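Left out: one protein chain. Kept in place: all the others.
And now, chain A:
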Amino acid sequence: MFDALRSAIDEEMNKDETVLVIGEDVGHYGGSYKVTKDLHLKYGDLRILDTPIAENSFTGMAIGAAMTGLRPIVEGMNMGFLLLAFNQIANNAGMLPYTSGGNYQIPIVIRGPGGVGRQLGAEHSQRLETYFQAVPGLKIVACSTPYNAKGLLKSAIRDNNPVLFFEHVLLYNMKQEIPDYEYTLPLDKAEIVREGKDITIITYSRMRYHVLKAVDRLIEKNIDPEVIDLISLKPIDIDTIIRSIQKTHKACIVEECMKTGGIAAEIIARVNELIFDYLDSPIIRLSSQDIPTPYNGLLEQHTIVHSEQIINSIIKQLNI
(Lines give C-alpha, C1' and ligand atoms only; values in the text may rest on other atoms or scores of the structure.)
Protein backbone atom coordinates (compact mmCIF):
# COMPACT_ATOMS: atom_id res chain seq x y z
CA MET A 1 0.00 0.00 0.00
CA PHE A 2 2.68 2.51 0.94
CA ASP A 3 4.42 1.80 -2.34
CA ALA A 4 1.25 2.33 -4.31
CA LEU A 5 0.75 5.68 -2.62
CA ARG A 6 4.37 6.58 -3.21
CA SER A 7 4.10 5.71 -6.84
CA ALA A 8 1.00 7.86 -7.23
CA ILE A 9 2.83 10.83 -5.72
CA ASP A 10 5.96 10.17 -7.78
CA GLU A 11 4.03 9.90 -11.05
CA GLU A 12 2.06 13.07 -10.42
CA MET A 13 5.12 15.04 -9.28
CA ASN A 14 7.00 13.89 -12.33
CA LYS A 15 4.19 14.92 -14.63
CA ASP A 16 3.36 18.25 -13.00
CA GLU A 17 6.00 20.49 -11.50
CA THR A 18 3.49 22.39 -9.41
CA VAL A 19 2.83 19.28 -7.27
CA LEU A 20 4.79 19.12 -4.03
CA VAL A 21 4.63 17.41 -0.64
CA ILE A 22 4.57 19.30 2.65
CA GLY A 23 4.68 17.66 6.06
CA GLU A 24 6.69 16.49 9.03
CA ASP A 25 9.49 14.06 8.24
CA VAL A 26 8.34 13.58 4.67
CA GLY A 27 11.78 14.36 3.28
CA HIS A 28 14.98 13.13 4.85
CA TYR A 29 13.17 10.66 7.12
CA GLY A 30 11.23 9.25 4.19
CA GLY A 31 7.85 9.63 5.83
CA SER A 32 6.64 7.91 9.01
CA TYR A 33 5.02 5.20 6.96
CA LYS A 34 7.52 5.34 4.09
CA VAL A 35 5.04 6.85 1.69
CA THR A 36 7.56 9.48 0.55
CA LYS A 37 10.71 7.40 0.93
CA ASP A 38 13.63 8.79 -1.09
CA LEU A 39 11.42 11.17 -3.05
CA HIS A 40 13.49 14.07 -1.72
CA LEU A 41 16.52 12.64 -3.50
CA LYS A 42 14.67 12.89 -6.77
CA TYR A 43 12.77 16.13 -6.22
CA GLY A 44 14.81 18.09 -3.70
CA ASP A 45 14.09 19.69 -0.37
CA LEU A 46 11.73 22.33 -1.67
CA ARG A 47 9.36 19.96 -3.42
CA ILE A 48 9.46 17.47 -0.55
CA LEU A 49 9.31 19.99 2.24
CA ASP A 50 10.15 18.96 5.78
CA THR A 51 8.22 21.26 8.09
CA PRO A 52 8.58 22.25 11.72
CA ILE A 53 5.87 20.95 14.04
CA ALA A 54 3.16 23.50 13.28
CA GLU A 55 0.20 21.76 11.67
CA ASN A 56 -2.20 24.68 11.64
CA SER A 57 0.34 27.00 10.04
CA PHE A 58 1.89 24.66 7.51
CA THR A 59 -1.52 23.45 6.42
CA GLY A 60 -2.53 27.11 6.05
CA MET A 61 0.67 27.76 4.15
CA ALA A 62 -0.17 24.92 1.80
CA ILE A 63 -3.62 26.43 1.32
CA GLY A 64 -2.10 29.82 0.49
CA ALA A 65 0.26 28.13 -1.96
CA ALA A 66 -2.67 26.28 -3.54
CA MET A 67 -4.60 29.53 -3.91
CA THR A 68 -1.66 31.06 -5.76
CA GLY A 69 -0.95 28.28 -8.24
CA LEU A 70 0.72 25.28 -6.62
CA ARG A 71 -0.79 21.84 -5.94
CA PRO A 72 0.39 20.78 -2.50
CA ILE A 73 -0.04 17.39 -0.87
CA VAL A 74 -0.02 17.87 2.88
CA GLU A 75 0.88 14.83 4.91
CA GLY A 76 -0.58 14.55 8.37
CA MET A 77 1.89 12.29 10.12
CA ASN A 78 -1.19 10.91 11.76
CA MET A 79 -4.50 12.30 10.58
CA GLY A 80 -5.29 12.97 14.24
CA PHE A 81 -2.68 15.72 14.19
CA LEU A 82 -4.90 17.58 11.79
CA LEU A 83 -7.08 18.51 14.73
CA LEU A 84 -4.45 21.19 15.17
CA ALA A 85 -5.23 22.35 11.65
CA PHE A 86 -9.00 22.37 12.00
CA ASN A 87 -9.16 26.16 11.68
CA GLN A 88 -7.29 26.18 8.40
CA ILE A 89 -9.07 23.14 6.98
CA ALA A 90 -12.61 24.17 7.90
CA ASN A 91 -12.41 27.95 7.58
CA ASN A 92 -9.96 28.31 4.74
CA ALA A 93 -9.78 25.13 2.66
CA GLY A 94 -13.45 24.44 3.15
CA MET A 95 -14.72 27.95 2.61
CA LEU A 96 -12.50 30.26 0.58
CA PRO A 97 -13.45 29.06 -2.90
CA TYR A 98 -17.04 29.89 -1.95
CA THR A 99 -16.69 33.07 0.13
CA SER A 100 -14.27 34.50 -2.39
CA GLY A 101 -17.02 34.13 -5.00
CA GLY A 102 -14.78 31.99 -7.18
CA ASN A 103 -11.68 34.18 -6.97
CA TYR A 104 -9.58 31.34 -5.64
CA GLN A 105 -9.51 27.57 -5.93
CA ILE A 106 -7.73 25.32 -3.50
CA PRO A 107 -6.32 22.21 -5.21
CA ILE A 108 -4.91 20.66 -2.06
CA VAL A 109 -4.73 17.04 -0.89
CA ILE A 110 -4.43 16.39 2.82
CA ARG A 111 -3.49 12.79 3.38
CA GLY A 112 -2.28 10.49 6.10
CA PRO A 113 -3.01 7.51 8.32
CA GLY A 114 -5.98 7.35 10.61
CA GLY A 115 -7.93 4.59 12.28
CA VAL A 116 -7.38 2.29 15.23
CA GLY A 117 -4.00 0.58 15.18
CA ARG A 118 -2.42 -1.81 17.65
CA GLN A 119 -2.36 -0.22 21.09
CA LEU A 120 -1.20 3.15 19.82
CA GLY A 121 -3.16 5.00 22.50
CA ALA A 122 -6.23 7.16 22.20
CA GLU A 123 -4.76 10.14 20.38
CA HIS A 124 -3.11 8.07 17.67
CA SER A 125 -6.24 6.03 17.09
CA GLN A 126 -8.67 8.62 15.85
CA ARG A 127 -11.14 8.73 13.00
CA LEU A 128 -11.41 12.30 11.83
CA GLU A 129 -13.55 11.64 8.80
CA THR A 130 -16.71 12.29 10.78
CA TYR A 131 -15.48 15.53 12.32
CA PHE A 132 -14.82 16.92 8.85
CA GLN A 133 -17.89 15.37 7.28
CA ALA A 134 -20.04 18.42 7.93
CA VAL A 135 -17.65 20.97 6.43
CA PRO A 136 -19.34 21.95 3.17
CA GLY A 137 -16.41 22.59 0.83
CA LEU A 138 -14.40 19.42 1.37
CA LYS A 139 -14.19 16.10 -0.43
CA ILE A 140 -13.32 13.08 1.69
CA VAL A 141 -12.02 9.78 0.40
CA ALA A 142 -10.92 6.59 2.20
CA CYS A 143 -8.70 4.15 0.32
CA SER A 144 -8.67 0.48 1.24
CA THR A 145 -6.51 -1.47 -1.23
CA PRO A 146 -3.18 -0.69 -2.91
CA TYR A 147 -5.03 -0.63 -6.21
CA ASN A 148 -7.61 1.95 -5.18
CA ALA A 149 -5.07 3.87 -3.11
CA LYS A 150 -2.97 4.64 -6.16
CA GLY A 151 -5.84 5.43 -8.49
CA LEU A 152 -7.62 7.59 -5.96
CA LEU A 153 -4.55 9.51 -4.86
CA LYS A 154 -3.72 10.39 -8.44
CA SER A 155 -7.26 11.68 -8.92
CA ALA A 156 -7.14 13.59 -5.68
CA ILE A 157 -3.94 15.33 -6.72
CA ARG A 158 -5.49 16.30 -10.05
CA ASP A 159 -8.71 17.50 -8.45
CA ASN A 160 -9.13 21.26 -8.09
CA ASN A 161 -10.84 21.03 -4.70
CA PRO A 162 -9.58 20.28 -1.21
CA VAL A 163 -9.54 16.51 -0.71
CA LEU A 164 -9.02 14.79 2.64
CA PHE A 165 -7.47 11.44 1.83
CA PHE A 166 -7.72 8.93 4.64
CA GLU A 167 -5.35 5.99 4.70
CA HIS A 168 -5.39 3.38 7.48
CA VAL A 169 -2.47 2.81 9.78
CA LEU A 170 -2.83 -0.99 9.61
CA LEU A 171 -3.13 -1.27 5.84
CA TYR A 172 0.22 0.14 4.77
CA ASN A 173 1.88 -3.25 4.51
CA MET A 174 -0.94 -4.78 2.50
CA LYS A 175 0.29 -6.31 -0.73
CA GLN A 176 -1.51 -6.47 -4.04
CA GLU A 177 -0.55 -6.66 -7.69
CA ILE A 178 -1.38 -3.43 -9.42
CA PRO A 179 -1.25 -2.54 -13.13
CA ASP A 180 1.89 -1.19 -14.76
CA TYR A 181 -0.11 1.17 -16.92
CA GLU A 182 -1.30 4.53 -15.67
CA TYR A 183 -4.79 4.61 -14.19
CA THR A 184 -6.95 6.83 -12.04
CA LEU A 185 -10.14 6.17 -10.12
CA PRO A 186 -13.05 8.57 -9.67
CA LEU A 187 -13.19 10.23 -6.26
CA ASP A 188 -16.96 10.05 -5.94
CA LYS A 189 -17.81 6.42 -6.75
CA ALA A 190 -18.31 3.57 -4.32
CA GLU A 191 -16.90 0.15 -5.19
CA ILE A 192 -19.15 -2.89 -5.39
CA VAL A 193 -16.78 -5.42 -3.90
CA ARG A 194 -19.20 -8.31 -4.14
CA GLU A 195 -22.57 -8.51 -5.81
CA GLY A 196 -25.41 -10.19 -3.96
CA LYS A 197 -29.12 -10.11 -3.34
CA ASP A 198 -29.88 -10.82 0.31
CA ILE A 199 -28.55 -7.78 2.11
CA THR A 200 -26.39 -4.72 1.40
CA ILE A 201 -23.33 -4.37 3.58
CA ILE A 202 -21.78 -0.92 3.38
CA THR A 203 -18.32 -0.28 4.73
CA TYR A 204 -15.05 1.58 4.18
CA SER A 205 -11.32 1.44 4.89
CA ARG A 206 -10.05 -1.36 7.13
CA MET A 207 -13.52 -2.54 8.06
CA ARG A 208 -13.79 -3.79 4.47
CA TYR A 209 -11.62 -6.73 5.54
CA HIS A 210 -13.62 -7.53 8.65
CA VAL A 211 -16.70 -7.49 6.44
CA LEU A 212 -15.13 -9.79 3.85
CA LYS A 213 -14.10 -12.23 6.57
CA ALA A 214 -17.68 -12.25 7.82
CA VAL A 215 -18.96 -12.65 4.27
CA ASP A 216 -16.90 -15.84 3.82
CA ARG A 217 -18.76 -17.34 6.76
CA LEU A 218 -22.12 -16.00 5.65
CA ILE A 219 -21.71 -17.59 2.24
CA GLU A 220 -21.25 -20.94 3.97
CA LYS A 221 -24.67 -20.36 5.47
CA ASN A 222 -26.08 -19.73 2.00
CA ILE A 223 -26.41 -16.03 2.55
CA ASP A 224 -25.68 -13.85 -0.47
CA PRO A 225 -24.62 -10.36 0.66
CA GLU A 226 -23.78 -7.43 -1.55
CA VAL A 227 -20.72 -5.59 -0.27
CA ILE A 228 -20.15 -1.93 -1.03
CA ASP A 229 -16.95 -0.11 -0.12
CA LEU A 230 -17.91 3.55 0.10
CA ILE A 231 -14.52 4.92 -1.07
CA SER A 232 -16.07 8.39 -1.13
CA LEU A 233 -17.12 9.51 2.34
CA LYS A 234 -18.06 12.97 1.13
CA PRO A 235 -20.01 13.09 -1.08
CA ILE A 236 -21.55 9.71 -0.35
CA ASP A 237 -22.25 7.76 -3.56
CA ILE A 238 -25.90 7.51 -2.63
CA ASP A 239 -26.89 6.30 -6.11
CA THR A 240 -24.91 3.09 -5.76
CA ILE A 241 -26.37 2.52 -2.30
CA ILE A 242 -29.91 3.13 -3.49
CA ARG A 243 -29.62 0.73 -6.42
CA SER A 244 -28.33 -1.93 -4.07
CA ILE A 245 -31.03 -1.49 -1.43
CA GLN A 246 -33.71 -1.47 -4.09
CA LYS A 247 -32.47 -4.96 -4.87
CA THR A 248 -31.84 -6.33 -1.36
CA HIS A 249 -34.27 -4.32 0.81
CA LYS A 250 -31.98 -4.63 3.82
CA ALA A 251 -28.75 -2.99 4.84
CA CYS A 252 -26.03 -3.10 7.43
CA ILE A 253 -23.32 -0.48 7.74
CA VAL A 254 -19.97 -1.43 9.26
CA GLU A 255 -17.74 1.49 10.16
CA GLU A 256 -14.69 2.19 12.30
CA CYS A 257 -15.69 5.71 13.29
CA MET A 258 -17.66 6.31 16.46
CA LYS A 259 -21.37 5.65 16.34
CA THR A 260 -22.38 9.20 17.24
CA GLY A 261 -22.44 11.46 14.21
CA GLY A 262 -20.83 8.75 12.13
CA ILE A 263 -20.81 8.06 8.42
CA ALA A 264 -23.55 5.47 8.96
CA ALA A 265 -25.75 8.04 10.69
CA GLU A 266 -25.53 10.18 7.57
CA ILE A 267 -26.23 7.30 5.18
CA ILE A 268 -29.21 6.04 7.15
CA ALA A 269 -30.73 9.53 7.20
CA ARG A 270 -30.33 9.85 3.45
CA VAL A 271 -31.69 6.41 2.67
CA ASN A 272 -34.74 7.18 4.83
CA GLU A 273 -35.29 10.40 2.92
CA LEU A 274 -34.99 8.80 -0.47
CA ILE A 275 -36.12 5.15 -0.47
CA PHE A 276 -37.68 4.36 2.91
CA ASP A 277 -40.37 2.27 1.24
CA TYR A 278 -37.81 -0.14 -0.17
CA LEU A 279 -36.59 -1.12 3.29
CA ASP A 280 -38.01 -4.28 4.84
CA SER A 281 -36.32 -3.52 8.14
CA PRO A 282 -34.30 -0.75 9.77
CA ILE A 283 -30.72 -0.33 8.63
CA ILE A 284 -28.35 -1.59 11.31
CA ARG A 285 -25.11 0.24 11.97
CA LEU A 286 -22.11 -1.40 13.57
CA SER A 287 -19.72 1.29 14.72
CA SER A 288 -16.93 1.81 17.18
CA GLN A 289 -17.82 2.59 20.77
CA ASP A 290 -18.21 6.23 21.73
CA ILE A 291 -15.10 6.21 23.90
CA PRO A 292 -11.46 7.20 23.49
CA THR A 293 -9.50 4.15 22.38
CA PRO A 294 -7.93 2.54 25.44
CA TYR A 295 -4.33 1.34 25.44
CA ASN A 296 -5.07 -2.11 26.87
CA GLY A 297 -5.23 -4.59 24.00
CA LEU A 298 -8.36 -6.39 25.07
CA LEU A 299 -10.24 -3.18 25.73
CA GLU A 300 -9.03 -1.76 22.44
CA GLN A 301 -10.30 -4.79 20.57
CA HIS A 302 -13.72 -4.24 22.06
CA THR A 303 -14.01 -0.66 20.93
CA ILE A 304 -14.09 -1.66 17.28
CA VAL A 305 -16.35 -3.99 15.33
CA HIS A 306 -15.47 -7.65 14.72
CA SER A 307 -16.38 -10.13 12.10
CA GLU A 308 -18.36 -12.10 14.70
CA GLN A 309 -20.55 -9.10 15.38
CA ILE A 310 -21.10 -8.56 11.70
CA ILE A 311 -22.11 -12.18 11.18
CA ASN A 312 -24.49 -12.15 14.14
CA SER A 313 -26.06 -8.88 13.11
CA ILE A 314 -26.72 -10.03 9.59
CA ILE A 315 -28.14 -13.33 10.65
CA LYS A 316 -30.48 -11.47 12.98
CA GLN A 317 -31.47 -8.99 10.26
CA LEU A 318 -32.29 -11.84 7.92
CA ASN A 319 -34.30 -13.63 10.64
CA ILE A 320 -32.33 -16.78 10.19
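Following the convention adopted for this analysis, a residue touches a chain if its C-beta (ideal position, glycine included) is under 8 Å from a C-beta of that chain, and two chains touch if they have at least 3 such contacts; residues count from 1.
Everything below uses one rule, namely that contacts and distances are computed from a predicted model.
Between the listed names "Globin domain-containing protein", "Auxin-responsive protein", "60S ribosomal protein L18a" or "Pyruvate dehydrogenase E1 component subunit alpha", the UniProt record for the complex's undisplayed chain reads "Pyruvate dehydrogenase E1 component subunit alpha".
From the options A:35, A:96 or A:171, the residue with contact to the unseen chain in the full assembly is A:96.
The missing chain, though absent from the display, is touched by one residue of A:119, A:161 or A:184; that residue is A:161. Although one chain is not drawn, the whole complex shows that of A:105, A:119 or A:184 it is A:105 that touches it.
Listed for chain A, the residues touching the missing chain in the whole complex are 17-18, 20, 44, 46-47, 51-52, 54, 56-70, 87-88, 91-92, 96-105, 136-137, 139, 160-161.
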